[in-house]
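The complex appears here minus one protein chain, its other protein chains still in place.
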Amino acid sequence: MTQATVQATDLMLGISDLNVYYGESHILRNVDLNVPFGQMVCLIGRNGVGKTTLLKTIMGLLSPRTGNIVLGDQPDGMASPRSITKLTPDRRAKLGIGYVPQGREIIPRVSVKDNLLLGLEAKPEGRKGNESIPEEIFELFPVLKTMLSRMGGDLSGGQQQQLAIARALMGKPRLLVLDEPTEGIQPSIILEIEAAVKRIIAATGISVLLVEQHLHFVRQADKYYAMQKGGIVASGSTKELSREVIQRFLAV
Amino acid sequence: MSKILEIENLTVSFGGFKALNNLNFSLDSGELRVIIGPNGAGKTTFLDVITGKVQPTKGRVLFKGKDLKKIPEYKISRMGIGRKFQTPRVYLNLTAKENLDLVCNRKKNVLPTLFGQSDHSEQRTVAGLLETIGLDKRANLLANLLSHGEKQRLEIGMLVAQSPDLLLVDEPAAGLTDEETENVGALLLSLAESHSIIAIEHDMEFVRQIANDKVTVLHQGALLCEGKMDEVQNDPRVIEVYLGEAPENIEH
Amino acid sequence: MSTLLEGLFNGISIGSVLLIAALGLAIIFGLMGVINLAHGELIMLGAYSTFVVQNIFKLFGDPWFDFYIIVAIPVAFVVSAAVGIILERGAIRFLYGRPLETLLATWGVSLILQQFVRSVSWLLVISLGIFCLLFFGGMQLVKSRTDWQRVKTKAIALLLPLGAAIAIAFYFLLSKNSALSTPWFSSRNVDVTAPAWLRGGTDALGFQIPYARLFIIGLTLLCLLGVYWFLQRSTWGLKIRSVTQNRTMSSCLGIPTAKVDALTFALGSGLAGIAGCAVSLLGSVGPNTGQNYIIDTFMVVVVGGVGNLLGAILAAMGIGILSYLIGSGTLALVLTNLKAPQSLLDFFFFFASSSMAKVMVFALIIIFLQIKPAGLFPQKGRTAEL
Partner (left out) sequence: MNSETGIQTKKRKRKNKVIETSVIIALFIILAVILPVVIPAFRLRLVGRFLSLAIVALGIDLIWGYTGLLSLGHGIFFALGGYALAMHLNLQIPEGKIPEFFTLYGVEKLPWIWQPFYSFPVTILALIIIPGIVAGLIGYLVFRNRIKGVYFSILTQAALLVFYNFFNGQQELINGTNGLKTDTEKIFGVLASSPNAQRGFYVTTVILLGLVYLLCRWLTSGRFGRLLMAIRDDETRVRFSGYNPTGYKVLVFGISGAIAGIAGALYTVQTGIINPSIMQVAFSIEMVIWVAVGGRGTLIGAILGTMLVRLAQTSLSESFPEIWLFFQGALFLTVVTVLPDGIVGWFKDYGSPKLRSLIRRDQPLVTYPSLVEDPEVQQERDEIGGRR
């Protein structure tokens, strides 16, 4: 707990004492997690320890039995933080959370262009009639420009992942939540995605919460939390991410 | 040693997307094989094809030398293949004992089931199984009231009750506590003495516990590598897929 | 030749009535997985709306009367859509993912709507108003005052019977007043007079083609194009498709899924209203009119495959043409001309009435389903495993 000094007012996202159940099985146990403003926080842990459940709870797809989730409002932190624990997913998205889920979840029988346009729904005012796709998106992911008329479901895994990130960015989120963006994707594209995420952060100052197993990517983050059996078991700066921690919580 | 399962050039595609891609695989009789691979590698589809839920687009599946093409699921099951699903699928409105009794039934046609009662040997099997899976004290509770781990064990028991030659087990340790995971592992190992088993698993600790024989790694619907656990663990391709870094880079 | 052509035209005409009636049903079932057994009653409401609009236009006199249908179509759409929204918000949204339950619930609604049309009077409307005022007004009051979640059930348990009791008491107190309590329509059938330009027909192809039929075929085409445009090109259409294909992700993208559900239901119901408008041109309309369409339209959806417009079109035309050819005896007649064996002729003459044709068509559908259990165009994905 070396980073416990983060001021509460600097938080983009604050999670306290979260407990989540699937039926009777206790998936998340007393989870506390903070994402400071403008930082990239990485959540690590092996498969099945509850990382995806945590992200789903943040998005409102699962409701916690106890605990609170707070979203910061202003760039200088929680000037007027508000609890989002009771909001529906679409309201949360409109408050500025962009979600890139595990498995990409591209809308399969809708064109790539329409998939991107759907991302605009997350803007507070919704999608205006004839908005077009900003050029920045294609600068980040050039490959998408050539496939605008293809069906989302026909893209390869890597392309879908880029599309999913691009779609999340369309709504100009303030917090980007990424669930294993490199999973099942070719190494070359992993590098592209990594570079894109870094550029996004540099260009927009967005906060990022990342679930990742790919070590190289993990190291790009400012801070890590390690999870095991539904609880946070270690956290700290990624600079201090030791071999021992990796062996314990991540390695094959 | 004789092969109990042989898979030749198996390809399964869903509308253009290849879930399995030209896969070759074979299993010795009496072997316990663990299959690992990242999400979306085609593990579940692999089981779907063997059990007849999905028909292969190309290639064939031989069980004890017999081609399984176009054989309905229930006949494949009667030929001696039992399958456990990822999330435990037991009959929630029946008791643990009734669950086992239903599967244990030797004559599964309509009329024998209607008029037959479970005979002594079947009752003994059920009682023995309840003990093996550690549910003898919960025998008369509705499966709905069992904990997640108990349901997992019950479903494994149901598999065994079918007295199959080949057990297919999909992520038996998912969502279990440490202790339960170990229980399930021990159960699988004891079953391996008299059955051929294919286990799909994510949890590496669990894999280490049960993988005495070979381990197969699937990646993007194809075979990535196969071998003993240590070999697989140190195979650069596997590390690439799972961690994105070779092990020597872990130290910094 | 001209018999066959006539048969074909009449078949297409029956098919287009089926299609316009089935369109809304197909949308609701295909996109939301909800079986709406009240769809027939929504058609019936559309027909009654047309009847009301027609009566209002009668007051305006002659030059105006001929154009009532142009007003009636949107009015029918709006009336049915509004009822659809109430139905979705009031009952169906609690039942998503439980198709058998929606089936029973919507059947209940269809009974209520049938009886409503029979007994609707000013008195009933006023009583309903009183109930709504008491119940919803009371709920609003409670909602604003105390901590809402805790007293919710109690409030409902108190307000619902109270409101209902007062409204019913009011109804019975005034039911002697004949001016207020005369039913608007009663249980008799009502007749819609087609405007002058839709009466009569043309002999262009060597047989009588009624204008009303042509109008319906045109209207069906228009609806199809409209639906296609709305779903494929409009902003809300995109949202609807997105929600159908991946509900959770759509909500994470900021799409208000509840609103989309209500809208989809309104669209399907509104189309039923338009269908009702078309149906009213073909004959008299009664409270039971809807029941005549419900099963035929479901067969269109079952044969066409869920959630596929092209499938619905082909199925409707196929069923329409087959029903007509068999039912009118055209097929039997053609076979006679072809000197077919007597036993075959007997067979087809046996089925040569509109009710017996249904028997035959159903048998054919069952045979068809043996070959293609999921319909002409099976859908992959979420709704496929109902």
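Chains: A, B and C, in written order; residue numbering restarts at 1 for each.
The definition used in the following text is that a contact is a pair of C-beta atoms (placed from the backbone, for glycine too) under 8 Å apart; a residue touches a chain by one contact, two chains touch by 3 or more.
The model shown is predicted, which means the values in this text are computed figures rather than measured ones.
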Chains still shown that are in contact with the chain withheld from the display: B, C
Contact partner of the left-out chain, one of B:Val54, B:Leu141 or B:Ala222: B:Leu141
Listed residues C:Ser178, C:Asn337 or C:Gln370, member touching the removed chain: C:Gln370
Residue of C:Ser119, C:Thr257 or C:Thr336 in touch with the missing chain, whole complex considered: C:Ser119
Residues of chain B (touch criterion as defined above) contacting the omitted chain: 51, 53, 72-74, 77-78, 82-83, 85, 89-94, 98, 101-103, 105, 108-110, 113-114, 116-118, 137-141, 145-147, 150, 158, 162
Missing-partner contacts on chain C, residue numbers: 35, 91, 94-95, 99-101, 103-105, 107-112, 114-116, 118-119, 291, 294-295, 298-299, 302, 353, 355-356, 358-359, 362-363, 365-366, 369-370, 373, 386
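Following the convention adopted for this analysis, only the chains that are shown with their structure count from here on.
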Maximum centroid distance from chain A, chain identifier (CA atoms): C
Distance between chain centroids, defined by C-alpha means - chain A, chain B (Å): 33
Separation of chain B from chain C, taking each centre as the mean of its C-alpha atoms, in whole Å: 48
Residue list for chain B, restricted to those that touch at least two other chains: 15
Multi-chain contact residues (two or more partners), chain C: none
Sites on chain A touched by chain C in the complex: 59-61, 88-90, 92-94, 99, 101, 105, 107-110, 114, 117-119, 121-123, 126-127, 129, 167, 171
Contact set on chain C toward chain A in their complex: 235, 238-239, 241-242, 245-246, 248-257, 381
Residue ranges of chain A touching chain B (in the complex, touch as defined): 22-25, 27, 46-48, 102-103, 153-154, 157, 180, 182-184, 187, 190, 213-217, 229, 243, 246-247, 250-252
